[in-house]
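Left out: one protein chain. Kept in place: all the others.
Every chain is named by a letter (A, B and C) in the order it is written, and numbering of its residues begins at 1.
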Amino acid sequence: MALIASPTPTQSLGVFRRPVAATGWRSWVFTVDHKKIGIMYGVVAMFFFLVGGCEALLIRLQLAAPDNTVLSAGLYNEMFTMHATTMVFLFVMPMAAAFANYFLPLQVGARDVAFPRLNALSFWLFLFGGVFLNTSWFLGGAADGGWFMYSPNSSRLFSPSHGIDFWVLGLQIIGIASLVSSINLIVTVLNMRAPGMKLMNMPVFTWMVLVVQFLLLFALPVITVALFLLSFQRNFGAAFFDVDKGADPLLWQHLFWIFGHPEVYIIILPSFGIISEVLPTFARKPLFGYKFVVFSGAAIGFVGWGVWAHHMFASGLGPVSVAVFSVATMLIAIPTGVKICNWTLTLWGGKLWFSTAMMFAIGVIVLFTIGGLSGVTHAVAPADTQQTDTYHIVGHFHYVIVGGAVMGLFAGFYYWWPKVFGKLLNERLGKWNFWLMFFGVNLTFAPMHILGMQGQPRRMVVWPEKLTGEGFFNLQFWNQIATVGSFLIASGVFMFLVNVVVTAKKAEKAPLDPWDARTLEWMTASPPKEHNFDTIPTVHSLDEFFHRKYEEVDTDKGPRLVKVRSAEEVLAAEEAKADAHIHLPSPSYWPIVLAFGLPVIAYGVIYNLLLSVVGAAILLLGIFGWVLEPSVAEDSDYDPPTGESETKELSSVG
Amino acid sequence: MFVKPSRRRRVAAAAALGLLLAGCAKNAPQDTFDPAGSNARSIDDLQRPVFYVAGVVGIIVFAVVGYAIWKFKDRGQDIPEQSHGNPKLEIALTILPAIILAAICVPTVSQVFSLDKKDNNCVINVTGQQWWWEYDYAKGSECGGVVIPESIVTSAELVIPANTDVLLRITSRDVIHSFWIPRLNGKRDAVPGRLHTLRLQADQPGLYTGQCTEFCGLSHARMRQAAIALNTADFQTWVTNQTEAYTAPEAGTAAAVGQSTFIAQCSRCHQVNGLQDGDGKPVLAEPDLYVLSGAAPNLTNLLTRTAFAGWTFDLLTDECRDTLWNAPPDEFGALYLKGVTAECFNEANLREWIRNAPAMKPMYTDPKNLGSTGGKTRGMPALGLTEAQIDEIIAYLLERK
Amino acid sequence: MADIAVHESVTSHDDHGPAAHGSITGISNNKLAMWLFLGSECLLFGGLISTYMLYRGRHGSGVGPAQLFDIPLTSVSSFVLLMSSLTMVLAVNAAKRKDDRNTNLWLAVTGLLGALFVGAQVYEFTAFYHEGVGFTTSLFSSSFFTLTGFHGVHVSIGVIMLLAMVAIISRNKVAGDKAEAVEMIGLYWHFVDVVWVVIFTLVYLIPA
Partner (left out) sequence: MNTVDEHTEHGHHAHGAEEPHIPKDSYFIKVALWLALLTALETSTYWIHLGGFATPALLIMMTIKFFMIIMIFMHLKFDNKLFSLMFYIGLGLAIFVYCVALSTFQFFAS
């Protein structure tokens, strides 16, 4: 407790000075700026996308020929487990977090998230958790139980390597990261909107992210319970999934899928949000049926809680449960259909500009519809007993995930790149990127629907020649098409990487408002200043920015919508009345210190509990430093303060 | 380069759908669109219309999107009216899918219940384990008029009477597996500690392949199975054959030597019904001492089956296998009952298996890595036999039919 | 959720100073975050309780809940925890009155009662262990210890927070709004108590 007696508030633990660097690596590592954190999220997630993608390519290579030997059986099992885990938890979710972090405060007209230090903590936890998870490759093999890790196959008896321990503990760490950031973002959206921004004035992206954060908030504890049970079983001998002692393996399935189904909407809704921004912008008209889109998003969020057992139609639930869940699952097609219809009607009557972002967004409508419709065919429970655990399912979920979520994220890259980096991505390369991915996705995943219905189960290291059937269009043919397709996707992704490099090298700056956009985040400099807005805008309507640029003007042909102000003019007007004394949250050591404690504890659980004690000590140090550190240090204010009252410590948690 | 994205997209969409409809392989043995029994057929009858509905909805969506792309692309027109929607249209577009889905719900629910019926005389116990299926025909149950005189335990091939409702009682000895014969019915998980049922019925004699479809560890891909449907007379013959008393090999033959090697090396895990040791005592396998799941396939009539070790490796040569698979229904039974004849015997497979099973099928048998299981294997270990011993064991096994 | 919007009109439009960062709903970020966290905790404890409910009868031939539980003892400790909720509420009220002395007093008493509860739980666990019911014994025991253990850890964290708060207040080093900090701990503490209300009934009192 001696630590508490720290002399001045700008020092932490009375020893270290607060980090204040504004440039160099320190300005990133200790930052609490939501924009920097957003970028870091994006970079790391992109890296994991390449990792997960390479794993996918290995899978496709192995399946390109019958009885192939690119991967051994054990390695193959690790490969698809880690492919799925990496893609879902280390790519799609964090990439959505990247967009959310960067744009949520901007879209609601705030200067940062509600709890900036917690935000940094989330990022570091995610990074350390992801690295921890992947070190298993070098420490005796990765997890090999499939991404839903059904018990009892996941118990120590059947999977003796440490792979699953890494998986459980890694997901636990990543889960804490997401839970913390979900609370953070919900508070940000509910409490920190600019004056005048009613809930029904919020951009759809903000809305969808809000729904996602609620899903995370309530779904993560469920998988946390499941993971605790599993790790207590594996590491401390508890009996939870020990069938000999009377355990019921279906308990795990329920816990996993109560989380797992909301999870799939966690994956898709951010992209729904992104394309709901992109489509109106490039159609030059507001989103059709804004309210319907918002409410259907919320409805998906709610109904998504009542359908999880559709992953268990063959598990032996009994006919009553199966029937109930089958009907509930079909219900969810209704709100999703509302979205598809409204996007299409947004295009209708518009003035369509086919930028790369727009093409990705339209691609999402088309590809997601295919995946969604095959989802409905699974919802028909008797049919699903034929389809489940075959490539038909693999086809379904890659259409919705790659065709829906991933393409949506790419739409976001092209749309928001000029905002984040001040330069436009090359449209020509962008078109290559889009078409390669679009054809690639169809070539890879459409054949899987056929393969599945023709009887090829998933998670099989080999498929035998004698079961390929006859004729030209046999299973071998479709498997090879799928493999070719996956390399098309990879070359599409490669185009994107090239594009990033090319764009980074070119000198030309992007115009302030390249797309003639509609929402608040465009009412900032590109890239935005550290404090986002010179003055917090007052919001009067949905598409605030658009309405500041355009006005109804009487012309000789009657009233017409005319651009009366350029983005530069709008911005200049805001700048003219800039706020003074903007106090930004200051950088801090503690998020990264605290986050570092957790993987240490986790290694300890696997190898030696003594190490866990060290980790716990680091954690405690982090917490103490954190609690005793004021969240605003005096010398890092944007505009040095004049009066005591304005610099005083405001929050003990953030 | 990118002149007409609209047309491209439509072509792509049409192609994607076309692939789905036209792209089925001929005679894929596990084709769910080619049901061969009442249960699978009722699923198919439900599934196809749903696919058509989905297809039509998809085509409508693509058509509207395609048209909008073409019609409303930027040709220099004015900024469109900033309209926020049309509630009536929205509500209509919400109700329409609801109606379609309601229409799908009704037959779905009724199918769920009708597929779950359990009224049946012919009950077969099915047990999954890493990585093969065991079938246990309960003594006294009546299948297509044939009464099972005493319990029959086999593996790999589930022999059933054609045109008869069979009820499987499915469970597992270790992890979760899933029993699936696509042309006869959907899947049912085999969950340790739980008993699930599944109905099977095949219209005609024939061979219907299947695969374990719940991920069950290392050799999940090599855990296959087949259902063999025989007409009643043939089924009776099969039952009689399976329950025939054991005949020991003639003394002095290689098979007789093989028998003693078998007793020494194999019998601790594998049961051969009726087998007696030199003292005339019955030889009883104790697989629970050596194998984690506590069982190994019963080898009493090994050579009546056409494949082994999770129905992965053929006991028949490729030509004989193809002949059998393609046999017309009325000839199938006779051909199957011949079993593995000398000219059809795929010796290489069996030999390699006995020589070094884990090299053929990945399994956990390395003594160094059996710490967590207390020394028990998951699968069959390599036994380090000499080629001569293998010859003799094969000679012995050849008589197991 | 429409009622959230009700408070929005109170934020005046020309208010661009620091007040513009003030929340549009007029409620505190910290408290909102705490309530969100507690909502999330419902699903955590719900999962643990359900696991216990499913497995409470599965102890083979070993000792089950009916033979094991010492209801009088648990009743007393439940009562202790319940009363700590009262002292907590008194601490919060004192803090709202800016009455540091009483705040500290009640916080300390709350912490003490909490520690007493944890002590009773430790005693209970050792007693069970001596009767041969360990963490790994049966499904019943694993899920019982996991559920009550998680709760115990929550109480212990609460005790640490309470005592830390006492220390911080007495050194007058509270960052931010003191009353709110106390109230936050209070919310957490009451929630932990409420979870015990459920556990006490479902696990101990209702016969398996």
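Note that in this section a contact is a pair of C-beta atoms (placed from the backbone, for glycine too) under 8 Å apart; a residue touches a chain by one contact, two chains touch by 3 or more.
As the structure is a computational prediction, the values presented were derived from the model and not from experiment.
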| item | value |
| --- | --- |
| Visible chains in contact with the missing one | A, C |
| Among C:Leu90, C:Val118 or C:Val182, the residue in touch with the chain that has been omitted | C:Leu90 |
| Hidden-chain contact residue, picked from the options C:Leu38, C:Leu112 or C:Ala167 | C:Leu38 |
| Absent-chain interface as seen on chain C, which is shown | 1, 3-4, 7, 10-12, 15, 18-19, 21-23, 25-32, 35-36, 38-43, 45-47, 49-50, 53-54, 71-72, 75, 78-79, 82-83, 85-86, 88-90, 93, 96, 176-177, 180, 186-187, 190-191, 193-194, 197-198, 200-202, 205-207 |
| Footprint left on chain A by the chain that the document does not show | 110-112, 114, 116, 190-192, 214, 217-218, 222, 248, 250-251, 254-255, 258, 305-306, 308-309, 317-318, 321, 583-585, 631-632, 645, 648, 650-651, 654 |
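Methods note: only the chains that are shown with their structure count from here on.
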| item | value |
| --- | --- |
| Length of the line joining the C-alpha centres of chain B and chain C, rounded to whole Å | 52 |
| Whole-Å gap separating chain A and chain C, where each centre is the average of the chain's CA atoms | 31 |
| Chain A-chain B separation of Cα centroids, rounded to whole Å | 38 |
| Two or more partner chains touched - positions in chain A | 246-248 |
| Chain A residues within the chain B interface of the complex | 72-74, 77, 144-146, 150, 152-153, 156-160, 243, 246-250, 283-292, 314-316, 318-319, 322-323, 326-327, 330-331, 333-334, 337-338, 340-342, 344-345, 347-354, 359, 362, 365-366, 369-370, 373-374, 376-377, 380-390, 431, 435, 438-439, 442, 446-447, 449-450, 453-464, 466-471, 473-475, 477-478, 550, 560-562 |
| In the complex with chain C, residue positions of chain A that touch it | 1, 4-5, 9, 110-111, 114-115, 179, 182-184, 186-187, 190-200, 217-222, 224-226, 228-229, 232, 236-240, 242, 245-248, 251, 255, 535-536, 538, 577, 579, 581, 583, 627-628, 630-631, 646, 649-654 |
| Chain A-facing residues of chain C, complex | 1-2, 4-5, 8, 11-13, 15-18, 20-21, 23-25, 27, 29-30, 32-33, 36-37, 39-44, 47-48, 51, 54-55, 58, 60, 135-139, 141-143, 146, 164, 167-168, 171, 173-176, 181, 184 |
